[in-house]
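For this depiction, one protein chain was excluded, whereas all remaining protein chains were kept in their positions.
Showing subunit A:
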Amino acid sequence: MADQMLEKVRDAFEGQIDFEGQRLSELITTVLLGAAGIIAFIVGYINQDIYQTLWIGLAGTTLTFFAVVPPWPFYNKNPLPWLPPHNAISGLDIEVDGKRVG
């Protein structure tokens, strides 16, 4: 019971996502931060107000942190199934691509 609780806490803290999710989060980081920087400069330059550049840039960064850092469910849509643990009890019944390997 205590072990399961600890496991949950550790999973929530580590926030692991699958490989597709990692690719997606990388892309979102680049696009969001880059767009925030470009928009911040353009808006500030048009309005001749450097505070707008500052705040738009910081707001975009905050948004990116919020979108990327937590392990949102859409980062875990393509989980790779692990092979069952190879031990004396279950180790004799493993199939990979239709062939028995265990």
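We take it that a contact is a pair of C-beta atoms (placed from the backbone, for glycine too) under 8 Å apart; a residue touches a chain by one contact, two chains touch by 3 or more; residues count from 1.
The rule is short, and it goes like this: contacts and distances are computed from a predicted model.
Peer 1: Just go with whichever of "pyridoxal kinase", "Signal peptidase subunit 3", "Ubiquilin" or "Cytidine deaminase-like protein" UniProt uses as the name of the absent chain.
Peer 2: The record names the chain that does not appear here as "Signal peptidase subunit 3".
Peer 1: Even though one chain is hidden, which residues of subunit A still touch it in the full complex?
Peer 2: Answer for subunit A: residues 13-17, 21-22, 25-26, 29-30, 33-34, 36-37, 40-41, 44-45, 48-51, 53, 57, 61, 64-65, 68-71 touch the chain left out.
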